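A single protein chain has been omitted from the complex, and every remaining protein chain is retained in its original position.
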Amino acid sequence: MDVRLGANRYGKAECRVVRVVRDAGTHHLHDLTVSVALAGDLAATHLHGDNAAVLPTDSQKNTVYAFAADGIGEIEQYGLRLAHHFVDTQASIVWARVSIMEHPWQRLGPHSFQRTGTGTRVAVVTVAGRHAWVVSGVSDLVLLNTTDSAFVGFVRDPYTTLPEAEDRILATAVTARWRHAQPSSPDWAAAHVATRDLLVRSFVDTYSWALQQTLFAMGQRVLEHRPELVEVRLSLPNRHHVAVDLAPFGRDNANEVFRAEDRPYGLIQGVVHRDGVPPADEAWEDPWSF
Amino acid sequence: MDVRLGANRYGKAECRVVRVVRDAGTHHLHDLTVSVALAGDLAATHLHGDNAAVLPTDSQKNTVYAFAADGIGEIEQYGLRLAHHFVDTQASIVWARVSIMEHPWQRLGPHSFQRTGTGTRVAVVTVAGRHAWVVSGVSDLVLLNTTDSAFVGFVRDPYTTLPEAEDRILATAVTARWRHAQPSSPDWAAAHVATRDLLVRSFVDTYSWALQQTLFAMGQRVLEHRPELVEVRLSLPNRHHVAVDLAPFGRDNANEVFRAEDRPYGLIQGVVHRDGVPPADEAWEDPWSF
Amino acid sequence: MDVRLGANRYGKAECRVVRVVRDAGTHHLHDLTVSVALAGDLAATHLHGDNAAVLPTDSQKNTVYAFAADGIGEIEQYGLRLAHHFVDTQASIVWARVSIMEHPWQRLGPHSFQRTGTGTRVAVVTVAGRHAWVVSGVSDLVLLNTTDSAFVGFVRDPYTTLPEAEDRILATAVTARWRHAQPSSPDWAAAHVATRDLLVRSFVDTYSWALQQTLFAMGQRVLEHRPELVEVRLSLPNRHHVAVDLAPFGRDNANEVFRAEDRPYGLIQGVVHRDGVPPADEAWEDPWSF
Partner (left out) sequence: MDVRLGANRYGKAECRVVRVVRDAGTHHLHDLTVSVALAGDLAATHLHGDNAAVLPTDSQKNTVYAFAADGIGEIEQYGLRLAHHFVDTQASIVWARVSIMEHPWQRLGPHSFQRTGTGTRVAVVTVAGRHAWVVSGVSDLVLLNTTDSAFVGFVRDPYTTLPEAEDRILATAVTARWRHAQPSSPDWAAAHVATRDLLVRSFVDTYSWALQQTLFAMGQRVLEHRPELVEVRLSLPNRHHVAVDLAPFGRDNANEVFRAEDRPYGLIQGVVHRDGVPPADEAWEDPWSF
């Protein structure tokens, strides 16, 4: 028979972990969704149902909760501890990836919090044998400029009816990932805030002739200011806002009334990297898998 | 034939309206989802497909956009203008309800914004003949206390296994609606901020022996401080957080590590109203339809 | 103080129950989502946090699972057993509503199944003191006719730009609820299949001059053929399909190429009832709360 098992991995996805730190009267909160994926010598379970090398996904979940008891620290640190643990303690496992989303809350009082929706912090930690790397990022960061965006001078083929736009709304939901040169940082939290702020300020400051231009500007700004990073990946949906034709109703529309559209949407994806750094190394098998 | 047409209504749901105000260099943004429902003498279309009294839902949508050109003001005002318009101009229509969600954005610069997820402002305006009333509210306002919540002294029937909890996480996603005595206000925006803040502060301040107690405290606080309101309705899911048993892994869990559960969830719903005000008048046919 | 507690209720929502019957080699499957809401003398918990009359929602969940062990039967029966139980055994509880969704599966073998998406069967059972009533229904039943639908002769106001449509696609996702005269049936399952088939056949057979006409035809057909029913409620979104203008690309579009739109959508809601039956009794406080 000429059928073979190729690449494979398994794990527990979307463990919901809430960790409270009770620092005298003031409480602190981590609200996380943690996913684990493991790979290694797992042919026996696929070919014969022999689970002698299989750490149950239930045990992975237990590990996620048990390690939370030791403290989260920053999510990159928590991910590193977990990923190293699985590779170090399981003979069959040579590769572990821990993906963590941190859901944002605002403080309302010493032990009270309100959820916010201003972007989810992300960490994706991978340990492969003796090598480890860390990707940080943000998802669902929704940004909008009401002006300083144009789209002109594009190709006009027989299927092109779009008029040029000298002044349009530019809106997107940023998914960004940035790779650290080393799996360590003097201050993961401060680095996250600074990098995110660079992305946001770049979106705000850039006069955009295309969302592609904004994408590159965002990645460039980050790499220019954050020497610890080697690569930024961005996926930017173009959330179209169409000026409504109000002439039939005797009203002008001086770019004031828009219909926000759900689908279809443009989707711009790209990698910005430091010269000499392979843009698609083992950290991301696929640049498009966010 | 003994079959009759009963209550009925129709309209256009979920029009996505984005309105920009270009105030010199500083832009302002309203991001709305608007739904219209109309009722009246509409038997002919149901019984015979005779549409002579039917204003198309497409025209309702056009009206939503055309009126946006005149300015939104506050969503209660925009809803009142729209609802009165349909009843005043359509001979067949005696009842109109306009429901508006306002999606929140934070300012990043003179013409730049970032979406937030800290609750959606809502207005539901109803015009019935010469009568009009306004309900304001908030949805998806997610709050959490890490302590000052207990649940003890409850009924123990043969199906009860729940231990008493002296100290638990209390988390909910507030859906609140409050009815104004009059369909007018000196300042809808300030009233919204103040009412919302009363709800939030009451959640924060209340030592909760049951989510029901928190619910009543929230409604009571609002009515005590906002004389223009006559009724508050609250729907509060109890988002359970379960302390994980870490003893098998040799670790204590002093109420520090929790599993956040999706389903099932408790659901507490109630009305708090001013004495002498009918708690379920025509403003809401059903107290539970949020 | 002039603030009062009004209507209130509480319960456990969305318990996911899967019940297997092992009938020799052939297995049978019920896949349910069950929600419970209870009301009665619950002022003490709201006003003082005194839970002496509060059956925990956790106990309600346990009851849902324990009663499943006795067999589901049909979901109307299971709902009746549960709702009566809460009212009969809890001194403080005078009203119970049990809402059940049954997720559909197709048989693939003696113990193998495949999920289908052709509509979810629903039962909503209410017990209020000595009175009980049963509503059955279906949700997410998506139907489409490619012809035999027109929309002409409607009101043209200053905001109307819609052209008349002599031949259009008619598509909707049916949410239907039907109320039984008695809380009993010789065969709930057969009645469900027959009623659902009447709705579907009526949608298929009706030449539609308006979705309102289709709505009434669907309700009328059901009541004419199902004497055990007294009322049908329907909520029908109009899922717009817009013929795309292909003239700029040198192609005709003889009603063949359509863009399916997400939002906004028309929404048609109505009640069809037997003459002499109050159209909005205690079974549904609000005809629009599906």
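List of remarks:
To keep things simple, chains are lettered A, B and C as they appear, and every chain counts its residues starting from 1.
Assume a contact is a pair of C-beta atoms (placed from the backbone, for glycine too) under 8 Å apart; a residue touches a chain by one contact, two chains touch by 3 or more.
The shown structure was predicted, so the numbers you read here are calculated from the model rather than taken from an experiment.
Remark: the omitted chain is touched by one listed residue; of A:133, A:216 or A:258 this is A:216.
Annotation: of A:57, A:116, A:139 or A:255, A:57 touches the absent chain (contact as defined above). For subunit B, the residues in touch with the chain missing from this view are 158-159, 161, 248-250, 262-263. Those residues of subunit C that touch the chain absent from the view are 15-22, 27, 29, 31, 62, 65-66, 68-70, 105-106, 108-109, 111-118, 141-148, 169, 200, 203-204, 241, 244, 246, 248-249, 251-262. For subunit A, the residues touching the absent chain in the complete assembly are 1-16, 35, 37, 42, 45-63, 66, 89-90, 92, 151-155, 157, 159-162, 208-210, 212-213, 215-216, 219-220, 223-224, 231, 237-238, 263-276, 279-280, 284-289.
Quick note on the criterion: only the chains that are shown with their structure count from here on.
Chains B-C form the pair with the most C-beta pairs in contact.
Mean C-alpha position of subunit A lies 31 Å from that of subunit B. With centres taken as mean Cα positions, subunit C sits 22 Å from subunit B. In terms of their C-alpha centroids, the spacing between subunit A and subunit C amounts to 38 Å. Residue positions 15-16, 62, 66 of subunit B each touch two or more of the other chains.
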